Every structure is written in structure tokens, then in C-alpha cells.
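With one protein chain held back, the other chains of the complex are shown just where they sit.
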Amino acid sequence: MKAYKIYVGGEFLQTEKTFDVINSYDNSTVAQSWMADQYHLEKAITAAQAVEDDLKNMPSYKRYDILMQIVDGLEEKREEIGRTIALEAAKPLVYALGEVDRSIQTFKIAAEESKRLPKEYMSLDWTAAGSGKEGIVKYFPIGLVAGIAPFNFPLNLAVHKIAPAIAAGCPIILKPSTNTPLACLALAEVIDKTDLPKGAISILPMDRQTGNQLVTDERFKLLSFTGSPQVGWKMKKDAGKKKVVLELGGNAGVIIGDSADLDQAVKKCVVGGFAYAGQVCIHTQRIYVHENIFDAFTEKFVESVKQFVPGAPDNPKTQMTTMIDEYNAQRVEEWVNDAVEQGAVILAGGNREAAYFEPTILTNTRKEMKVCALEIFGPVVTLEKFSDFDQAIHEINYGDFGLQAGVFTNRIDEMNTAFNELEVGGVIINDVPTFRVDHMPYGGVKESGLGREGVKYAMFDMLEPKILVKNM
Amino acid sequence: MKAYKIYVGGEFLQTEKTFDVINSYDNSTVAQSWMADQYHLEKAITAAQAVEDDLKNMPSYKRYDILMQIVDGLEEKREEIGRTIALEAAKPLVYALGEVDRSIQTFKIAAEESKRLPKEYMSLDWTAAGSGKEGIVKYFPIGLVAGIAPFNFPLNLAVHKIAPAIAAGCPIILKPSTNTPLACLALAEVIDKTDLPKGAISILPMDRQTGNQLVTDERFKLLSFTGSPQVGWKMKKDAGKKKVVLELGGNAGVIIGDSADLDQAVKKCVVGGFAYAGQVCIHTQRIYVHENIFDAFTEKFVESVKQFVPGAPDNPKTQMTTMIDEYNAQRVEEWVNDAVEQGAVILAGGNREAAYFEPTILTNTRKEMKVCALEIFGPVVTLEKFSDFDQAIHEINYGDFGLQAGVFTNRIDEMNTAFNELEVGGVIINDVPTFRVDHMPYGGVKESGLGREGVKYAMFDMLEPKILVKNM
Amino acid sequence: MKAYKIYVGGEFLQTEKTFDVINSYDNSTVAQSWMADQYHLEKAITAAQAVEDDLKNMPSYKRYDILMQIVDGLEEKREEIGRTIALEAAKPLVYALGEVDRSIQTFKIAAEESKRLPKEYMSLDWTAAGSGKEGIVKYFPIGLVAGIAPFNFPLNLAVHKIAPAIAAGCPIILKPSTNTPLACLALAEVIDKTDLPKGAISILPMDRQTGNQLVTDERFKLLSFTGSPQVGWKMKKDAGKKKVVLELGGNAGVIIGDSADLDQAVKKCVVGGFAYAGQVCIHTQRIYVHENIFDAFTEKFVESVKQFVPGAPDNPKTQMTTMIDEYNAQRVEEWVNDAVEQGAVILAGGNREAAYFEPTILTNTRKEMKVCALEIFGPVVTLEKFSDFDQAIHEINYGDFGLQAGVFTNRIDEMNTAFNELEVGGVIINDVPTFRVDHMPYGGVKESGLGREGVKYAMFDMLEPKILVKNM
Partner (left out) sequence: MKAYKIYVGGEFLQTEKTFDVINSYDNSTVAQSWMADQYHLEKAITAAQAVEDDLKNMPSYKRYDILMQIVDGLEEKREEIGRTIALEAAKPLVYALGEVDRSIQTFKIAAEESKRLPKEYMSLDWTAAGSGKEGIVKYFPIGLVAGIAPFNFPLNLAVHKIAPAIAAGCPIILKPSTNTPLACLALAEVIDKTDLPKGAISILPMDRQTGNQLVTDERFKLLSFTGSPQVGWKMKKDAGKKKVVLELGGNAGVIIGDSADLDQAVKKCVVGGFAYAGQVCIHTQRIYVHENIFDAFTEKFVESVKQFVPGAPDNPKTQMTTMIDEYNAQRVEEWVNDAVEQGAVILAGGNREAAYFEPTILTNTRKEMKVCALEIFGPVVTLEKFSDFDQAIHEINYGDFGLQAGVFTNRIDEMNTAFNELEVGGVIINDVPTFRVDHMPYGGVKESGLGREGVKYAMFDMLEPKILVKNM
């Protein structure tokens, strides 16, 4: 069986504590890895601090070269890493390969942004006090970054912390999910072959206790966390003096107006609702359709969804497979049953078999039900009709979250209203909320997060401005 | 009778050649002024060059203060200057006062932009050759500017050259139209009372021959001309080494789609078509209405236009009065008759009395007719129907000009098509092409011009970048 | 005796708890004011939330007008408010008037920035996934802001929270220092007369317990605190989900190289070291002089400082007066005595009389002494020599703080080294660290703070980006 060593300050190490990574589709063991403990974390911190000055003073062409070396390395191992993601995360191969491609793109963006760090040049002579003076503002690396990544995009959501860190000149210690650490450790192998100074990056699977130190240790200057709201907001409290960026979840919704292109809307909603079994932060969880087209939409949508056939993640034809583990499939089942007991109607799916939960469409829901109000993080979609656009906006805004929202419409006034009124980080016109490209600002409001990622936005939080007040 | 001296290098002078400024409404003499000749121009150039270094090195707070002193001065004389514009340009008082307000706004924008000259700070270490080097780019005043302004906005179109010149730190010699030099000379009186170094601005009415020197003299570093296409393009050829900005005319059109708000469209088109008797570069000359709403639009539009009653320009109730002179009214009459002979139908207006030409609506026109293809610069509008949006785009794009276009629509796809396909400098959604605010980029493509105005855009052409390559 | 009512949601109110504001120079009572309690805070929050939508949707020209109305109001009351600051803060009148002028400038900058909120427009088609899509990013007001301001600049440090809040469209509740609430309440009177919707601003002197709610209440979306490090960092922990900006103190230092202009350096250091008795966040606390010019500098500096004569704050000739209270003067005395006991030598000053502490220069200090390592916030300066520039850099970087630093030099290499190596928010060349103009980014690193102020920088934290992904 393959084994992935952890990457500590430039060395690949085994520790005393091993663990297995499981493919939830067939409960097979994908590979073995090791847990870091406090000793390894300390080693990683020391190694990181030793290269801080090197990273800070590295000319941009070297940062660019290193990041493009990673691009090349990932392109070479695309198939292998794609397959690893498929197995460790139970992600259909086509999506897993797509994730590798996106990570390549994320590194490429970072390579380009490393040459374009924010810089300002300003006149200061707006009053006599500043006469003869000018300011130039340069952004310096903030220092050591702690990154914590979730299981659902084992590679790309880690890369959204690692790539900006390299581009910004910060060392980073990243904790992958212990469910899915393999792609990240494979990335470490790629990075290790580049000119990046050893120690700049460590990839450490670790237990909760060791992980806590990422939050509390004052030697970290930024904590960048992607994961669940409860955990994230708790971390903000415990983070001491460091900056905190939180990319949390939501219950994203989409509005389909009566001027929409129906076929396009159906097609996009199928993907938004069920790709990777809905285990996506911007999963299309709630669909509101204008009453004029509700029936037509429903018919086509239900039909499309019913054709899904479960399959093994590493089968290139598989569209949907098991959830990350049976525990979560049970949780989803419970929430669906709960909704049905309170009056919701199942239009498709609703059944579970071990870790597999059928793609499920509910209607007759109420906004207080768990399937609406909480983040389901599973292959379940609610489908409701509306008569008035403002009412649909109001529904989407209900609740604690605000990540992204989609609006299918050909009306300028609806687009304007949606942009002005929806309480989210992103409003996607004529696409599902699940849309993301890797250089756009991405992140939520309300309980969905704090700050933005998207390479240059992530870099911004890894940089500290310093002004030089100089003579003209 | 009031007399306005010309403003030469900080002095108010009379010359040997006097001339009268006429109110075309009643042929009364508004005031007297004087013509500059080569001697005065030389004097102005010498005075301008003497203060170039002062202007270049003036801290931004002083530029700001001077520009805000002008704002205060204009606010104080708002009524007086408004009345002057009304009389010299035969512009209804309400529009004349509006023009003063816009000039105040233009100076205010320039005051703010003077503190925000473009500035760049960039890393140069994208290759080893640039290692250890950085660039800071500062924009320095280009030197002496020649400005030539037209009659139709005697104040604000001159201000769109003067205000940016002060903000950028360039001296400027401005030639107003000899039809309408008074508001500009009144502005000179305001400016003369500020802290602006004498010589930085001269306002010189002049004959064609002297004016030619503004074009050919190599001591001017920029020629900024607003006027007719034939004159403008000829100047570009004769301008020697200097930069040239041309703000010329057009035959702007508007498309009214069937999703438009009809009443809003009618109301805006009445203003766009007939304000200041259509003597506006972005006059709404051609209206294309979707066949579904063509009849309804036509009825309301014709009805609105028929209510216009001519009046004296200085009567606050007057909506429309005479054109700038009888010669131009005759020209418009000829073009309209020409069109009618070729099959056009008059829906309203069509008659002339001395310099007054009735607000006129034509239909059944063809795009080759002068009233469509050339810039009419008079109170005439053509009104045609279309069935297909792309066809309407095609109509608008026909011909030599491309200044701005309006599109009334609530459809996102129509907005996108219009923005991508219309060959103009500005696409105005749900308003007429006549829309302009003073800080937006403004200018045409094709034969409608070269470059952009709009304060910071005008300033950009008055500045020359210089890079400092420095050690990091 | 004059009494200043508190300003609660648009109303000037008295409460049950009154308190006196004292002039520390003669212990006279300047005026009376009132304490807000939880009831008033609740009233202020409710009023603020009621106008959130109005503020968000207010066109920029209205925001501009309101902010310029405040400018006009302050200009009218300049003398009165200046005198109020002088008395409540024991600040020499000339500095107090300077503070009013700076507040006027801060509002003016905010007026201009309100029209220039950050906005982005980007292509999203960097991969096929984004084909046909573009992004526009608009920054929306974050919601209700809690501001906490210190005693030392009773007006301008509050204005640095209030003006950006108005510009950004956020309501704000501001707690002034209870030592110096009067200028702020006078500002409230100015604001109350403008078109700003009532409730957008409340000014509430309050006790610690009520103040805590500004930190913990989740209805506030941003806490902006200016004050001491201990209090500030504790607040970050307790702030829940809201964003936190901290402007804390430091022990700012200056390096005087042997290529420096000596007279300029002496003159600036006198002001930086003793203006407002050193009660300034960027007070010039530590001076390092190159050995070649150390003696010459010392002689001139000591001489200059010895000429200070204490006077009443409202006397226009007074350069220095009492500290904010006797307690603090005693603290400073203690620290100085402590240093002397450990070997420091007094070159000037060193004596206390009630709340007055003489302008004091120490030498022979060591960097661990309180007078070096902590923020003295009093009229005490340490003066040491260095032989090697890097060593001086090292001295400045020693310790927990990093706000600003000054460097007097005519050497490019020293300037570059200083900018790259000094661990501060701002490096001021040929001026003291005490230099600040109100539109520059201002704030510290290490324990000196989190985030930046300086109008547009402060606004940035009051805004939340939202992307509209649209069709091209």
C-alpha cells in the first residue's frame, strides 16, 4: 500500500502515529499517512522562521519561476493526483481532474500576481504640512501563515492558501483534512523539487490538539481557515493578535426569473445541486422559480436528476458517488426525514445506502427547516415557487449565511435589484451560486466568513503595508 | 454698452480691432470685445512660458486652493454669467444657468484630481536584469497648451480645457468662439482674482490666421480642439510635433426597445432632441423605435414637441429659442427640404423664421440623407421603426461618426450587444446619447474625434510620464 | 458653566449621571457633560439601524454635500472648538487650533473619497469556465460601526472614525474619552445641522461597562479602537464576529545619520519630542544620532529644549503645559527616576510640579529601561549615539512596538535599508516619526496595532466587497 510521508520543514517524515485514508465508496484503504504532533509543528515553525528573510527579499522573477515550476510539476502528475483525489475524497474522477486543473490555474495566477504585489505612490502635499513630501507604499510579507483546509477540495482549497503565500513571500504551515491529506502531500513532493527554500512550506496532518496551536501560537501572523462556521468563529476568538480569514459555508440559493433561459437554468442547477454530492461550500441548496415557469422547470429538473446512477469515484463516467462518510450521509437522511415530517414533499431521491445518498429534490419546504436554514453539505436541493422578485430576494437573504447567490434573468432591473439587495459575497447572473473561477474575490458575509480569497485577495491579507515618506 | 477686454498673460487689454457680440434672438448687441492678433499671442506665449516651472512645482494643495477659489468666484457670479451665456449664445436661461453649474462642477472635479495625478510604483525585477530595481512613474506637465472652444457651450467646453490644465500644471492659451467669447472672458475675471500665477491662462478671441498659429507653433505641446470634424482633422495634419486631442461632432442616435419605459423614453428624447435647438455635439439626432411601440411613442413624442413655444433666451420660461445665427437656420432648412424631396415626411415643425427653426420631427428618412448621415446641429430629429435589435445597431453604426448612443431597454442581452457592437465612445442605457456628466470619459471614435475629455482624461493628455528607476 | 449634552440617535440629551471635565493646568472645571448608560446605547443602536438603508443607498453627491457642510460648520466654529480642546485636553492653543484644521481636512478628504469608493471591473475569462463572463466588484457599507477614541486628540482621532463612516455609508456610535468629550460633542452640534439622517451618528461618553457592549454586541459590524495596547488586544479577543481595527501606541524612534541637515533635525526633534508633552502615539521617544555629529546635535537640542516655559493651554504663546492629569505626570516621573537609578543621565528637565513634567532628555539609557521599551506618553526623550547604521536600525526594531520611525539622511542606501528593514507602519525620511498627514495610510505593526486609518484606508474596513458576475 502506498504511504504518504508528511512534509516538515523541507523533509518528508514518518511519525509515531500512522493512519489510513479510506475510500468511502467501497471502504477500501487508499493509502497510509502519518500524524504530526507538537514536536513536528515546532520543527516546521523553526524551519519556516529561518527562511522568512529569504522569502521577503526574493526578487519577483524567482517567485514567478518557483510557482511556474509547481505548475509544470502538477501538469506532469495531473492524472496521478486526480486519481488520488477521486479515491481519498470519493469524488468522481472528472471532477477530481477538474480540481487539479484549477489548482494549476491557481498557481499560475499566483505566479503572475507575485510580480504585481500591491504598490502605491501618492502625493502627500494636500496641505502645507506635507509640502515637498510624497509617499510610496510597499506591501511586505506579514510573516508565518497557518492554513487549515477542508476535505471537499483536498487540493485546490489548500492551494488557495499555499500559492498566495509563496507569491506574497510568507512561509506557511498547512493542515489538510485528515480524511483527505494525500493530494496535498503529493503536492508537497512537487514543491520539494522546486527552488523554493526548504522550510517555506510544511504540510502536516494533525490531531485537534496540535491543530489548536495553529490558532493560538503568536508566532503565526495569519490564520487562514476554510471549514465549518462553528469551528471558524470559535477560532477567531482564540486567535490572539494574529489576523484571521475565515472561509465558511452557507446555504446558497438561486432565483430563476420568468425571463430566464429555461434549459440553461436546468442544466446549471443539476450541476450546482449535485456535483460532488453537494459537498461544496457554494452548493446550490435552494432554488426559487418564478410561478410562470415553475412547472416546466420542475419537470425538466426532476427528469434530469433521476438519471443519475451511482458509480465508483475513479470511473470516468461516474457523475455522483458516495458522500465523504456514512456519518454525513446519515445526517443528511435525518434532515430530509425531518423536513418530510414537517410537510416537505420529495420530488426525487430521498434514500440512503451506506455512504450514498440519492440526489434529492424537496418542495413544500419552509425556510426554517434544517434543509433550508442550515448548510446541508449533501446532495439535496429545495425547489420553491415565487410570484414576486423582491420576495425571492427576501427568501434568499433569510438566515445566517451569505456566501453566493445565483439569478437567472434577462431583466436589467432584476439584475440591479439582486446585486444591490442580496446579502452575499457574490451574485452570479445566469449561473448557479456554485460558480467560481480562481482569481475572483470569493468569500461570504454574515456567518459565512470573514475576508476574501482568490489569489490576489488572499495575498492582500498576507501582506502588511509600509509607507515611505520621502522628499519629492 | 458693456465691453469685455481680452485676457493676455495676466492683463486685461483692448486691441485695435473691436467686434460686437450679437444676440441672434433679436439681433441686439450683447457686448463688445476685442480681437487678439499675433502680437498678443506672442505676449501670451511669453507670459505662459515664464510660469511653467512655477506651475510644475506648485504643491497640490495650492492647485486645489486656486481651483476652489474659481469655484467660489463662479458661484458668486452664477446669475450674471448665466445671463451672459443666454444672450451671447441664444441659449434659454435655464440651460445657461445649468451650464454655469456644470462648469462649477468641472472646476471642483479638477480641484480634487489635482491631488490625484496619475502615479505608478512598480517592481522591475521580473527578470534578473531588473533585480534590485523598482520603478516609480510620475506624470509631469507637458507644457503649454493651446485650447480652441466652440460656441455652443461657451463656458463649459472651454472649462473642460482650462480646469484640467490648471490641475495638471500646464499654462493654457484659449481661443473662445468669436460668436460667444463673453462668458469665457467673465471667467478670466474670476480667475484673475485667484492665486494662479499671472500668465498661466490667457483668453484670446482671434481671427483664423492668428488661430492657425495655435495649431502650428511648436511651443505649444498640446492642441485641444472642440469643434467641427473638417476643421479638426485638418489641424491634426498641421500640428507638427505636438499632441492633438479632437472633440468633434456626430449624428448620435438612440434605440428604444420594446421593453423600455415609454414615458421615460419620450421625456428624455424631447430634451435630447431639442434642448438648445439641437446645437449639441451629442444631440439626439436619430431615434429608432421598436415596431411594437413605434406608434405609441410617435404619438406622445410629437405631441410633446408641438407644445414648444419660442421665446427670448433670457426669459426663464423659454424652452427653445433661435439658433446661433440665421445662416445655420437656413442650412438646417435646406437639409430638411432636401430630405422631404427625397421622400421624408414631416411629423412636426419644419418651418423657419429668421434664425428660428421649429423643433422638427422627420420620418421615412433614409440613412444616406444629410439629416441622417451628417451632423445637423439643429432642432431636427429623425424617427424610424425597427423590428430587429441587431438591425437597429447596424443603423446607428452606419456612417462616419461615433460619439455616443442611447439605448432604452430592460433586457440584459440587448444591453450587452449594444455595449459590444455600437461603434461609439459611450453607450447610455435608458437615457439619450445626450447624457454627459463632467467626470466621465467623453469623446468619439471614427470621425468624431481623437482622445477623451472628462477632467482626469483630459489631464492625462496634458501630462508626460517619467520613470525613475531606483534601487529597492 | 457650559454643559454639553450627549448626542443620541439625533437628539441632544441629558442623563441621570453628570460629570465634570477638568483643565489639568489649573484644575478648573471646563464644562459639564453626561454619561450614557445601556438605555442610551440601545436607543442609539436602534436609531442607527433605522437609517442603514438610507445611508447605503445615498448617492455620492449627497454624501459629499453632507461632509462639506460639516467642513463649513467646523470652519465657522474653529476658534471656539480649538479653545475647547485646549482646555479639556490641556493642549497649547496653537496645537489645538491645528487639530481643528486637521479635522476639517479629514472631513474634506472623506468628502472626496465618498465619490471614489473602491470599485473593480475584471475579466473572468482566464479559463474556459469563465468564458463570456465579467466581474464587477462594488463595496457596500458593512453596517453599524463602534468607535472608541482617546483623550490626546479629542477631535481628530474621533473624526478619523466618523468621517470615513459617513463617506462609506455606515452609521457609527462613538465613545469619546470621558476626560475630553467636549470637542466631540461640539462636533455633534455641527453635524446635527447638516442633512445627515438623524441616527447615523451618536456621540456617547460612557462608563467602562457600557463601553464593553461596543466590543461584544454583535449588532456592531466593526470595532475601531484608538487607545492603549493592553485594552486594544483584549478587545480583539472579546469582539465576537465583528472586524476589529486597532490603533495603539508605540515608542517611536528616529535615526540621525551623519549626512543629515543638523539644524533641520534638531528643530523637528524638538517638536516631535515635546509637542503636547509627548502625549502622542507617534511621539519621538528615542533619538539615535551618529557619533560624528552626536555632540553637536546634543548641544543644540538640549539648548532648544531648555527654553521651554510652561504656560496656560489657552495662551496662544504656550508651547508646553501640563499633562492630561497628575497621575500620568507621576507615572512619567517614576519611569525617569527608575532610569536614572539604572544609570541614565538627565541632560535636561527631569522635574515634576503637579501635572506638569519638564521637557526631559535622557542619555546613557539601555533599551530594556521603561523609558525606552514602553510607551512613555510624556515629555521625555532618550538620546543615544550609534556608529553603524544597521545597529541603529536594530535598536529601533527592538521591543514590542512598530508604529512609525524617522530617519534623517541624505544617503540613498540608508533610505533603502531603513525602508526595507524597519519594522513599522511608516518610515519618515528627513522628518520625525511624529509626521502624519490625514490621507496617508497610518497604523502600526507588532503590538502597535491592526489595520490602517487614513480616511480611504479606514473606509476600506467599513466596506464589504460584493462581486456581480455578469455576461459580457
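Each chain carries a letter (A, B and C) given by its place in the written order, and its residues are counted from 1.
In this text, a residue touches a chain if its C-beta (ideal position, glycine included) is under 8 Å from a C-beta of that chain, and two chains touch if they have at least 3 such contacts.
No experiment lies behind these values; they were computed from the predicted model shown.
Colleague: Pick from B:A3, B:A296 or B:V469: which residue touches the chain that isn't shown?
Modeller: Touches the omitted chain: B:V469.
Colleague: Among B:R63, B:K268, B:R411 or B:H439, which residue is in touch with the absent chain?
Modeller: Counting the whole complex, the residue in contact with the absent chain is B:H439.
Colleague: In the whole complex, not just what's shown, which of C:Y7, C:W34, C:Y64 or C:F401 touches the removed chain?
Modeller: Among C:Y7, C:W34, C:Y64 or C:F401, only C:Y64 touches the chain that is not shown.
Colleague: Over the whole complex, note the residues of chain C touching the chain we left out.
Modeller: 59-61, 64, 115-117, 119-123, 125-128, 130-132, 136-138, 409-413, 415, 429
Colleague: Touching the missing chain, which residues of chain B?
Modeller: So the residues of chain B touching the missing chain come out as 57, 105, 109, 120, 122, 124, 126-127, 129-130, 133, 135, 137-138, 233, 236-237, 240-241, 243, 415, 419-420, 422, 424-431, 435, 437-441, 445, 447, 450, 452, 464-471.
Colleague: What does the interface between chain A and the hidden chain look like in terms of residue numbers?
Modeller: Given the touch definition above, chain A has residues 112, 115, 412-413, 416, 420, 470-472 touching the missing chain.
Convention: only the chains that are shown with their structure count from here on.
Colleague: Highest contact-pair count belongs to which two chains?
Modeller: A-C
Colleague: Whose C-alpha centre lies nearest the centre of all protein C-alpha atoms?
Modeller: Checking distances from each chain centre to the full centroid gives C.
Colleague: Looking at chain A with chain C, do both copies bring the same residues to the contact (over half shared) or different ones?
Modeller: same
Colleague: Based on CA centres, what chain would you say lies at the far end from chain A?
Modeller: Ranked by distance of C-alpha centres from chain A, the top chain is B.
Colleague: State, to the nearest whole Å, the distance from the C-alpha centre of chain A to the C-alpha centre of chain B.
Modeller: So the centroids are 50 Å from each other.
Colleague: Averaged over CA atoms, how far is the centre of chain A from the centre of chain C? Could you give it in whole Å?
Modeller: The mean C-alpha positions of chain A and chain C differ by 38 Å.
Colleague: Pull out every residue in chain A that's touching 2 or more other chains.
Modeller: Those would be 120, 122, 126-127, 130, 137-138, 415, 429-430.
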